[in-house]
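Structure provided below as structure tokens; questions to follow.
Shown here is a partial selection of chains from the complex, left in place.
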């Protein structure tokens, strides 16, 4: 994920990295070529005239498309932002569980028992990230979990949920030993439910894309519109047609492309969520409450990007 | 439900399966024929002129329609996505209840008692799916429930609610036997309330469509607009009228058709929710927490579809 | 409330019952007459020319109006859907309270005590419906409540709230008798709070319409726009003016009319909520959990309507 | 607040009281005068021509403005409706607390102790209203609170919060006396948190207007647009310019004016919330649960207005 806030207004016009422009260049070049053909046809260099004499139908369809694209953007952005909220809630629940483990037990807990809990809690965002991206969690989990738990988690199909169950078992073990009273068990239970909601919410977003027919239809109409637009513009703006056609095409295609990227917020595109960074920050926040030294994290302000 | 994410932008233009284009072809052909008539009339092949000389009124009505369609899309999509969230919450609550049954009791529960609980919990999504689709739950419930419970559920009118009551009775039975303390009963109660909200939320969506007058009015105006558009376009774009009229009609009709499909998210159209798949995934997630082997599920990434 | 889902696309164009078209016909006829006048004036049958020579100002105002109407629709629909959600929550809370009464007490409750609770719970949706519609609840409450409670409820000004208080007193009575332990009282308390939110939410919607100035202004601008539109169209589309003016007027007036209907969702218009049906369904859902026979309800799928 | 629902569609066109038209008349008259100047200039009565020959730029800016105004309306309406929801929640929490005081204590409470609680609870909406409107609460609080509490509240800076604290102290007092068990204290605590959220939510709305730059910018563009519009219309619609310019100006200015009114929902404009009425209704709802006689409230249906 690229982080470049607070650019000067003029430098922002020229931003390259992190913009979708590089990816769209070949398609915009295609529109440019079509525009050249339209201008040539209009000026009678070609035997038949292709110009449409009017931009009115293009205004109608273009503005209607803008409304539909606006809706689609909205839906895509909502998915992206809900995904971000879920990862934010993961941090919040992790902090709350950390506070509970440190303050709710009725007697001090041995260090190694605490370690067990925090190992599993710190591994959870990594397990979730790998599940959402269909990548191999082996390395990240092996580095954080004791052997027995690691094997159990690797054998399970929904790894974050298994870690959550382990956290519940940990609470049960200490409750039966008398270190956690029944009321405190309820408090833990509430936040474990919260973790369950986070895990399930992320699974929902990743397993249910926007209706496919919808994406296809918007995609098609945007590209057909952009490809035919030069023939509608040429009669009124002549040789300026290539400039304008490419500009309009950029506006519409870029919107469609960004919406496509962010509607799957757990990918590794430039505009997708920085799950790796967020996993590490969550772990670091737990460590901070325990008074442990910081993890080495890249500084997004200084370096202009965050780990994907 | 068709799952085809991450198509290349060019191949997406040609997508056929899962798009609404096949279903709309006859209607678009009708618009094409009307356009031919409009062109013919304009070129004086017909005794009277039908052309309207202007696209201005069509811009007015077309853009207004786009705004109204945009609103309708929004409302339909919200129903679809809320339905998906409810099924996501069903998974979350199922996982939380599984964790609670495994970790909250103050003493280990006999295997067969656990089995009773998880049978009912695993049958609940199937019962809900059949209720929402008005299909026969007999087979799915018979395969999952013990005989007595099966008969009780089949005799009830709201089967998922009866299963939820059974889960409550199970908790009560073990609470009275002293295996579950009063605080833990409250924790169960909270998640059973959650199940109640899921069941009632789905019933609400299925029993209350968008206001009928609204759907009718949008439908009518879209079709009237598309059918009269060729007469408005012919004067300015001549023989290109059929291409453009069909393109605009596709944009508007496809929007209306998709909104119609997703506003009833529990149906079995291509863009409806994959309730069957989600029922099985919920069951599988419970089994995973119990350490049981996986159910055989189709792999949507590999096979391009999920069970409806 | 009219229920007519899944019409064929062509038959939907002709739907009459449940559409707002019948109600709008006289006003559309008025627009038709104005259009005739506009055409006649344009063709010099009248001594002065009334035509405006252009549709441009109408495009401007028409599209702006569409945006404003779109917002108003949204606000009205949100009220309608929130009202529906509140009634859905009423069902959910009723089911949850039923489950709690059946499973939370620490010892079996006598049949007649249960009967008292469920009578009051089943009467609550009816009391709420009559309050929201300002109709007489006497008959419905007399049929469901024991004499003493009936008189107490009839003497109160906010009848559903009084029933909710009675449910709380019932819980207190059995808690003091030792049948319900303090933790379970809290569980009941949570759902009684939920009932309180439902009742108050419905009262809020019914007592606070959309800002009056807003409704008036939209209404006025829509009707002035539709009445003046023929004079703007006549110069460009001539004798087709009546057709188009009526079509545009239908689109705008119908939107405004439907938004007016659904912004007061507790009325008895065709598109208002089926409160009567929902009251009975809630009662029926409670009976189902108790194992009692079904109430006789009209079947909306077969009969095409539900009780208002 | 003016309440005039269910007007006949024709009478609604002529509504005066409660509409923003009276307030806008002088500004609309100004637009009318500008239009006269535009017409005169166009007809060469003035030495220079001011007409712009085209409405196209006005369509562009007018429709863009409509989109921006639509967004602003939305934000303002959300503030207004959230404010209403908070006051609705105040009623709900008051009812729930009333039910709790009447049913949760483990032994009957003396009448005078109950009176203390309900005096403070009934005074809370009045204290909140005066805080939100910066008016003097002395009279309303003196009439409802015992002397000691009255003085304490008057000496505090956030009066509703002080009343909420008093309610908490009341619960504590009776909990320490053994009349309220620890579980019930938690139930009270939950609803007192709810009151805290209501008070803080209202303070948030009143202390944070929409970004000032935003309001200024919309205001400016609307008025500049309306003032220049006649010069754009005069060439195409001639002597009808004054009618249309005033009509368009009414549409835009009225939207802006209503949005300005409702974005500060706690004021005393016609379209602001009826805080006084709602304070009394909340008090009356508490009295009804206690079986006390009704307060004398104006009947909004009969009298067409409610207390501000």
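A few notes on this one:
For reference, chains read A, B, C and D in written order, and residue numbers begin at 1 within each chain.
Here is the rule we go by: a residue touches a chain if its C-beta (ideal position, glycine included) is under 8 Å from a C-beta of that chain, and two chains touch if they have at least 3 such contacts.
Everything quoted here is computed from the prediction, not taken from an experiment.
All protein chains share one sequence; of the complete assembly in this entry, 4 are displayed, while the total copy number is 5.
Here is the rule we go by: only the chains that are shown with their structure count from here on.
By the document's definition of touch, chain C and chain D have no common neighbour.
Shared residue numbers account for under half of those found at the interface formed by chain B and chain C, and the copies are therefore classed as meeting with different residues.
Chain A and chain B have Cα centroids separated by 23 Å. In chain C, 56, 59, 63, 65, 67, 70, 74, 182-183, 186 are the positions where the chain touches two or more neighbouring chains simultaneously. Chain-to-chain contact here is organised linearly: an open path runs through the chains from one end to the other. Taken together, the chains touch in the following pairs: A-B, B-C, C-D.
By the touch rule above, chain C contacts chain D in their complex via residues 27, 52-54, 56-57, 59-61, 63-65, 67-68, 70-71, 74-75, 156-158, 161-162, 164-165, 168-169, 171-172, 175-176, 182-183, 185-186, 189, 192-193, 196-197, 199-201, 203-204, 207-209, 211-217, 219-221, 223-224, 264. Taken in their complex, chain D has these residues touching chain C: 2-5, 9, 12-13, 15, 18-20, 55-56, 58-59, 62-63, 65-67, 69-70, 73-74, 77, 80-81, 84-85, 87-89, 91-92, 95-96, 98-100, 102-104, 106, 181-184, 186-187, 190-191, 233, 236-238, 240, 244, 247-248, 250-252, 254-255, 258, 261-262, 270-271, 273, 281, 284-285, 288-289, 291, 294, 300.
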